[in-house]
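What you see is the complex with one protein chain gone and the rest in place.
Per-chain numbering from 1; labels A, B and C assigned in written order.
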Amino acid sequence: MKVSIVGATGYTGAELVRILSNHPQAELAYLTSESSAGEKLSRLYPHLAGHCDITLSTMAEIDKIARESDVIFVALPHGHAMKLGKQIAGASAKLIDLGADYRFKSPQVYEKWYKLPHVHPDSGAVYGLPELYRADVKNAKIVANPGCYTTASIMALYPLVKARLIDNASIIIDAKSGITGAGRALKLDSHFCEAGENFHAYSAVGHRHVPEIEQALCGCAGEEFTISFTPHLLPVSRGILATCYAKLNDGATPGKIAEAFGIYKGEFFVRLLGEGACPAIKNVRGSNFIDIGWHIDKRTGRVTVMSAIDNLVKGASGQAVQNMNILFGLDEKTGLTTLPSYP
Amino acid sequence: MKVSIVGATGYTGAELVRILSNHPQAELAYLTSESSAGEKLSRLYPHLAGHCDITLSTMAEIDKIARESDVIFVALPHGHAMKLGKQIAGASAKLIDLGADYRFKSPQVYEKWYKLPHVHPDSGAVYGLPELYRADVKNAKIVANPGCYTTASIMALYPLVKARLIDNASIIIDAKSGITGAGRALKLDSHFCEAGENFHAYSAVGHRHVPEIEQALCGCAGEEFTISFTPHLLPVSRGILATCYAKLNDGATPGKIAEAFGIYKGEFFVRLLGEGACPAIKNVRGSNFIDIGWHIDKRTGRVTVMSAIDNLVKGASGQAVQNMNILFGLDEKTGLTTLPSYP
Amino acid sequence: MKVSIVGATGYTGAELVRILSNHPQAELAYLTSESSAGEKLSRLYPHLAGHCDITLSTMAEIDKIARESDVIFVALPHGHAMKLGKQIAGASAKLIDLGADYRFKSPQVYEKWYKLPHVHPDSGAVYGLPELYRADVKNAKIVANPGCYTTASIMALYPLVKARLIDNASIIIDAKSGITGAGRALKLDSHFCEAGENFHAYSAVGHRHVPEIEQALCGCAGEEFTISFTPHLLPVSRGILATCYAKLNDGATPGKIAEAFGIYKGEFFVRLLGEGACPAIKNVRGSNFIDIGWHIDKRTGRVTVMSAIDNLVKGASGQAVQNMNILFGLDEKTGLTTLPSYP
Partner (left out) sequence: MKVSIVGATGYTGAELVRILSNHPQAELAYLTSESSAGEKLSRLYPHLAGHCDITLSTMAEIDKIARESDVIFVALPHGHAMKLGKQIAGASAKLIDLGADYRFKSPQVYEKWYKLPHVHPDSGAVYGLPELYRADVKNAKIVANPGCYTTASIMALYPLVKARLIDNASIIIDAKSGITGAGRALKLDSHFCEAGENFHAYSAVGHRHVPEIEQALCGCAGEEFTISFTPHLLPVSRGILATCYAKLNDGATPGKIAEAFGIYKGEFFVRLLGEGACPAIKNVRGSNFIDIGWHIDKRTGRVTVMSAIDNLVKGASGQAVQNMNILFGLDEKTGLTTLPSYP
């Protein structure tokens, strides 16, 4: 299977290379970078030296890349993938977009939150959160890989929304992400001396992952509601922890709550730690696992669900490979069974 | 002014020494440690070498210490200070307790949450959050220094509760603390290789700072309600960030919200960053400041208030010195004007 | 192939489990722990939950373990392995010791530096640094896995000693290790608030890896000399960087130096970065690679060789699996090809 990556020099691109190097069916074909075309990827990422010395191409060659690839991962800022997707719509290559372009059923929602007209609204893209929408992914041509915060948030809350155990209007998600979430681009907020020994929120109102979470949860509930979502920047490289609060509905017993999470039974990548457990980001580091625990507070009548993922793996590149495996009828965990790296 | 510290070898004790060394009116008299009595403090804390070479005493000498001190800071686990306080009730020395023993108006609440009978219920102790209860502190004999999480949480929410702008029953506090909050004692959770590059919640239901926060906020509101509070362990040494959520009442305009925070006008240690600002723990590191910002989300009808403190300073030793200054009629900021250490 | 680990609950034990879980020929049989026998390993290491739920045994069962295992890794403090090795000398199981007991050709050297009589001096153990002593390992019964600092130091300097390009008596090794090197045991030096944002040397004279390095380098040179070695504690979890200095002999040209490192040609785990390169520990994190670079200073007539390894992988568990592969005639890199985890 020939695999290409458009935008290979960001952290999600490098993580794709790492994961795919361990995948028995995948062979890297083209890697592109607009800023570093002509260089070897291993010059930008010396940890790959001797093991991924492919020379970087550019997006200008996308038609050729599409002809010679079975699947293309797009790891670019939003706005680019929809143009590429439209351009290569006639090619047989599947496209897995790690950005936001194909995540919304409604182009209007995309346009409202991303301030860009959608150029490929009839793409037929599906939302690639495999544990919830696996059937859709199987036959897709274009897969929208979910956002990192959204993967953690939706998977934590979906079971309770589906089982109608919580007051949806009461949902509050307090989320914390490692600094790879901000990418490899140089920003003061990512400077070691600014981010280290620091912690703060950002985009406290109106973060772009909000409509994505609402789309999934409202879709599940069959009703419209809004959620509160606050992202924070953690002084770690990798990892997201989502602490999700909701008011319990009458009759939401501990047993029914545990039962609701049973929808993940048999899911290799979901580890249900159960009631009373606090998942930790270090326990999933480097792996495609999502660890989920929950807490019921009788005094307040609230449930707190916590989920932990590695934002670069289950929150991006690992989930993308999981989607690729589904698209091509492979065992879903192929290339993704390495245990977390601890400590 | 002769100052003694009972339990000087924990992080709050060492921080008291650091702050007091910069205080023009304070002179260290006795420092105690049960585990290291007879040693110099600077052997346990080489950063103090040459500048605090006092030899550690033991609590057994408390009567002598009380006679020869103007004020005694107690930095011990809960359960000890109330015994000491009772024993030296007849001495003229003031007592500032950094632990939980004297924080509750109701001994029953203390006994319920700390599982210990209170041996000094008629102490007359006051709750030493100066910005809110300064008048009480002035004439106190015993001051209960507030908890670290509670200082950050109460100061963030009190203005809105007081101004009746939020639905008190909707309050949720998602709090994150640096690892000094867990003390210098050896625990697996504080091991560098476990805590570094990690993040998780703990005591997700029933943390002991809950009743302390409720006592203050319910007292302010004049009604009983419960709050949700979830503490998390941040991979930093110092700092607490509290992200506090509440439903806005009808008529709670941005202007009224800003006005409510006006109760802190003129407070040297409170920096109101205003609406839309996200305080960062690094900006208060090493200082007695509390930085506060807030966000209004029209979509959800909620306000999010964030506050940042250094848990060892405004959350412990700095606030204790602030209380000492009030007790002795000094300028409240004496010894506490050093700017944050950044980066 | 049945594999057991004696002392499975330390960091090297957990890393063995992680690596072996990815090894197609290895199957875990017994894991022991004296302090946690009867518990599941995944309770101590939740990152293994669902993937290594073996219940821990004790060393008391060593005879049974030896009968039912093809190979036993011993990850215990020094002094234990030699007793075990002697006890199971009659069994067919191979033994790979990650500790110091079998590292010295001379029991006297062991006894001098480790202050213990050697109980198994006629063990026939070989020193398992595969790139230098592969042939010895092939037929061994007992393999002494080298120390972490020693692996980095010996591999950096051996080529130049062998080629007689440096003044051996001038060798100085300034080494820096991540905190997993100090193990999972609770120590003040490993407390996050002590180790984080800190850096210092320790055991500046007489660290126990000195005789191990000297044994290899003097053995190579065919003459006796002493080296200077200073270890430091880095505020990272994993990684060792050794900065090695030596005076160049007359005629030691850049070409000859590069040629000397050619002894590693074809070695999968050695990445020669060349003259002028500075290896970084993050580039080998989680992998069995050793990256080597060197610098020639004409002004001073010195060469500086730097090597970077992951102390838990090439410095311990990865190298142990590499030795296991050799012992059993497998491809040496089986289970060890996962690329470094970056960032």
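Here, a contact is a pair of C-beta atoms (placed from the backbone, for glycine too) under 8 Å apart; a residue touches a chain by one contact, two chains touch by 3 or more.
Being a predicted model, the structure only gives us computed values, none of them experimental.
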Quiz prompt | Which displayed chains the unshown chain touches | solution = A, B, C
Practice problem: With the full complex in mind, choose from C:V109, C:A221 or C:C278 the residue touching the hidden chain. | Solution: C:C278
Exercise. Decide which residue listed in B:E131, B:E197, B:D297 or B:E332 touches the omitted chain of the complex.
Key: B:E197
Self-check item: Which of C:A37, C:A91, C:V119 or C:I172 contacts the chain that the document leaves out
Solution: C:I172
Quiz item: If the hidden chain were put back, which of C:H80, C:H209 or C:R238 would touch it?
Solution: C:R238
Self-check item: Absent-chain interface as seen on chain A, which is shown
Solution: 11, 178-180, 184, 186-188, 190-193, 195-197, 235-237
Self-check item: On chain B, residues whose C-beta touches the chain left out of the figure
Solution: 11, 14, 17-18, 21-22, 45-52, 180, 196-197, 237-238, 271, 273, 280, 282-287, 291, 337-343
Self-check item: Residue numbers in chain C that touch the chain omitted from display
Solution: 170, 172, 174, 176, 193-194, 196-202, 204-206, 226-228, 230, 232, 234-239, 241, 243, 245, 276, 278-282, 285, 295-297, 299-300, 302, 304, 306, 308, 343
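The working rule: only the chains that are shown with their structure count from here on.
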Quiz prompt | Same vs different contact residues, chain A with chain C, by half of numbers used | solution = same
Exercise. Find the geometric centre of each of chain A and chain B from their Cα atoms only, then give the gap between the two centres in Å, rounded to an integer.
Key: 39
Self-check item: Separation of chain B from chain C, taking each centre as the mean of its C-alpha atoms, in whole Å
Solution: 46
Self-check item: Approximate Å spacing (C-alpha centroids) for the pair chain A, chain C
Solution: 37
Quiz item: Out of chain C, which residues touch more than one other chain, so two or more?
Solution: 11, 180, 196-197, 237
